[in-house]
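For this depiction, one protein chain was excluded, whereas all remaining protein chains were kept in their positions.
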Amino acid sequence: MAVGHPLDPYLRVDRIPTMWCPGCGLGVVLGTLLRAVDRRIREGQLKRENVAFVGGIGCTARMSLYPLFDSAHVAHGRAIPFALGVKIVKPEMKMIVVGGDGDIAAIGGNHVLHALRRNADLLVVMVNNMVYGMTGGQLAPTTPRGLYTTTTPYGNPEKEINMVRLAAALGANYVARGSTTHPQLLEQMFYKALAKRGMAFVEVLSTCPEIFGRHIGFRNPADLYLELRKRVVVKARPSVEESDYSWEKGFVLGEYVDRDEPGYIDVYSEYLSRVLGSGG
Amino acid sequence: MRYEYITGNTAIAKASITAGLKFYAGYPITPTSDIFEYLARELPKRGGHVVQFEDEIASINAAVGASWACAKSMTATSGPGFSLMLETLSLAVITETPLVVAYVMRTGPSTGVPTRSGQYDVLQATYGFHGGLVIPVLAPSTPQEAYDLTVRAFNVSEELRTPVVLLSDAVVAHTYGKVAVRERGEVEVVDRGKPSVSPEAYRPYDPLGGLVPPMACFGEGYNVLVESLTHDERGYYAPRTDIQRRLMWRLYRKVVESSEKLFDYSATHLDGCEHALVSYGSTALSARAAAKLLREEGFRACSVTLRTLFPVYEEGVAGLLKGVEKVFVVENNVGLYFRELRGVLRDKEVVSVPLIDLDMPLPQEVAGVVKKWL
Partner (left out) sequence: MRLEILIAGRGGQGILFLGHVLGKAIAEHTSLHVLGSETYAAETRGGDSRVDLVVADREEEADFIKVMRADIALFMHQLQLDAYKDLVRDGAVVFLDSSNVTDVPQRSWRVYAEPYTDIAEREVGTSRVANMVALGHLVGVTSVVPPEAIESAIREVVAREWVDVNLRAFRHLLRKGSA
């Protein structure tokens, strides 16, 4: 009899192995995320049938294919509005949006902007590998300046987006930056984020040795992993000013924002009670 | 049932509530905003949700999500917004999501004349999304039809698990009319089929020998999979020709094989008619008045108003116009639906009467063009 994985009960095991390349960081993200969900379920704070995964398009979005929960693999960039549609109708749902930096920050940029502004009750996990992996190595808004991509073959001339700063500025209740190089920290962030009302936004720095690693000369998964690990530093409660996004200077991991403002569902419910209270 | 004097847009809004609408997501756009505004006032009082999103893309995606949370969902828009929605309309097709899109056509292309009318988007309504399948398109020509076809659009979308386009236009939108407004219980309301098996045995895209799979929603413990990739009955990605064939033909057949059931039209003076003026939407009123003018001049003219534009029920249309000598397709565009009908009526002379008008073509103008062919 094959020895099962402790997370098997939460997985569509008939779909394993995943489609991800050897050395991809996404397995770490899925593992830590499911462990955090498991803890919340065991503690009685989440009902399994109320947890759902939604992904747009990209390697990260495919994470929605594997968990044995309600899940949706929708259009590129559109996971957030889909998830919010579900959430408004069924506020008891815990909607987990999984997407890459392209899915969330580029094509889904307008949606994440307004979801953050609304403090929408979603856990958004943006896995940032700094490149378009699935389509073969094109420019992402997170690609460090100067680096080669297939669509900026002479070096990316553009400034990178700092989603932590954006999320903090627009009012998410929880904003953290983790990394696949620090799985325990990541799991703790997810665990905490799952209990938040309002928007929880977690950026996860991850490794794509097959594409990003190849571009920058670290094709061996372990080499890229160690390279990223050199460039991150963990801080307890860093300030948003410390969130600078720089491959050169490195990245600060930690919980940038942890507050408890009313979430979208709170204010929307209050709006509905005003409608019903007005004699409608 | 009671009679009300309301516009086509208000008729759509009222009918959607009767049909069971529970979630409306939208982005303001002329000439649909009054549907949105009416629902924003009335739907929350009845336990429904109305939310303005950041754009039409978010709106239709939220509506698709809400539909998977068991809520009957709708959005409304016009050309520029519908163009943005097309990507997700395709998602709704492959995920078999019940959804109504009220498409109120205005003058185009691009921004065109936002407040005025046209029928330029009749083909886009069903052919616009990528993937080469057909979705039902129902077209009202009066406020009463806007009411009746809205109820129908919801029922069809639930029964077939498909997005349905309710194709109105700026004239119908703003025309007032006497409308028989009905309550729940006074009209047939169809709800999607639900699974009768255990969550373990449930396969979200298994049609169980038919063409339309039962649909579980989020939060019911069925571990549903909403999958935009080509998928098997479980919802698992399956990049295989045999799976793609099976999926495509089922999605195609479930709509096209409903064409007889979906076929809907009205006709005047069809008996002994030699020259049929076929039209749809607000232009159908011009065609009907033009046919009357022609009859006054001694021609054996009749008018046919098509309320179902897609899927085209070929035998039905051919049968309806069997005894007619010439068919004139009157529309407020360059002659688009004419192409559909010409393909169906191969043994008949089919003449395009494309009359571009910011409102509706004048009956005299329609009659004048038709007479040149008599």
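Note that the chains take the letters A and B in the order they are written out, and that residue 1 is the start of every chain.
In this text, a residue touches a chain if its C-beta (ideal position, glycine included) is under 8 Å from a C-beta of that chain, and two chains touch if they have at least 3 such contacts.
These numbers come from a predicted model, not from an experiment.
The chain we do not see here touches B in the full complex.
Only one residue from B:Tyr5, B:Trp249 or B:Trp373 touches the chain missing from this view: B:Tyr5. Taking the complete complex into account, B:Thr142 is the one of B:Thr142, B:Ser259 or B:Ser352 that touches the chain left out. When you scan B:Pro44, B:Gly65, B:Pro163 or B:Gly177 for touch with the missing chain, the hit is B:Gly177.
Taking the complete complex into account, residues 2-5, 142-144, 171, 174-179, 266, 268, 282, 285-286, 288-289, 292, 359-360, 362-364 of chain B touch the chain not shown.
By our rule, only the chains that are shown with their structure count from here on.
Mean C-alpha positions place chain A and chain B at a centre distance of 38 Å. Residue ranges of chain B in contact with chain A, taken from their complex: 22-23, 25, 44-45, 49, 51, 53-55, 57-59, 61-71, 73, 87-88, 90-91, 95, 218-229, 236-237.
Interface residues of chain A, counted against chain B in their complex, comprise 15, 48-50, 52, 54, 57, 65, 68-75, 78, 80-90, 92-93, 110-111, 113-114, 268, 271-272, 275-276, 280.
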